[in-house]
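All protein chains but one are shown at their positions in the complex.
Entry: subunit A
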Amino acid sequence: MSGLRSWAARRLLLGAAQTAAVVLLVFALTEALPGDAAVALAGDQPDPERIAAIRQAMDLDRPAHERLLEWAAGLPRGDFGTSLASGRPVSTYIADGFGPTLLLASLTVALLVPVGVGLGVLAARREGRLADRLVSSVTLGAYAVPEFAFGVLLITVFALRLGWLPPTAVGYGTDLLAHPAALVLPVVVLLTRPVCSLARLVRAGMIDALASPYVAQARRYGVPGARVRYGHALPNAITPAAQQLARTVDWLLCGVIVVEALFVIPGLGTVLMNAVAERDVPVVQGLAVVFGVTTVVLNLGADLVARRFAPRAEMAA
């Protein structure tokens, strides 16, 4: 138990270091501009008035470390600064985009686990046969396909040729739940990569577990097949997958940005892309901190859960 506790403490420490690194990195990458930051950010309209306004809004006359400290101190209070483009607080941008993104992400995660585990178990039970070869090849092939290319093909088939689903979420506003048809394609596209990764891991873990001595022993005792599979083999097969779920979080965040751009969904990804296009640095910084810290926290959670289920598994911390 003390081993677990000290491991958890070290893992929490790493999480804290990662959070601090995200904040530092976001600040450094966006503020370490060559030359005069205000001139660089003014971009296409470098009139002196705009440059002066940017310099004032971002306090560029003060030394960088003072600005970093002040900005970082505001973050826990939800004070992310104000937008250069509109003068509104960055937190209102985050609040606006939060709903659709949360809906997309939670729908995806809710479907990801049953679909991924289901496919993996199916393939493992039919190892070497047609169903397994089909699932294995498709999950391997689809695993690295960029969401935008896959999504555009789905739009062409299901929205354009067949006319079953709307091609984008344009005109539905932020209340997407009222228009479930508009959510089908985005969620399918978001699911593809994580499902493939999860199914492959569960399949491999399940095949190992089903070949293990304890499963053979349970069979000898006459424990029913379903109970051996789902009660004994599956929990052991899921552990490596749970650790990998953390990596899926990274993909999900990348995927959300792409899928929102592709289907014109007004979520955090769209807000981020607009801010990047407008060089609205405070908004980009705020969203990057939200995305980055979410990743760190979810990674931490996944590691702690995985460790709880399989304390003997080796994990870096």
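Worth pointing out:
The rule is short, and it goes like this: a residue touches a chain if its C-beta (ideal position, glycine included) is under 8 Å from a C-beta of that chain, and two chains touch if they have at least 3 such contacts; residues count from 1.
As a convention for this text, contacts and distances are computed from a predicted model.
Of "ABC transporter permease subunit", "Ion-translocating oxidoreductase complex subunit B", "SSS family solute:Na+ symporter" or "Cytochrome b", only "ABC transporter permease subunit" is the UniProt protein name of the chain excluded from the display. Touching the chain that is not shown, out of A:Ala9, A:Leu102, A:Leu134 or A:Leu153: A:Leu153 (per the contact rule at the top). Only one of A:Leu12, A:Val276 or A:Leu304 touches the absent chain when the whole complex is considered: A:Val276. Only one residue in the set A:Val90, A:Val117 or A:Ala261 touches the chain that does not appear here, and it is A:Ala261. For subunit A, the residues in touch with the chain missing from this view are 14, 17-18, 21-22, 25-26, 29-30, 33, 37, 40-41, 137, 140-150, 152-153, 155-156, 160, 167, 250, 253-254, 257-258, 261, 272-273, 275-277, 279-281, 284, 288, 291-292, 295-296, 299, 316.
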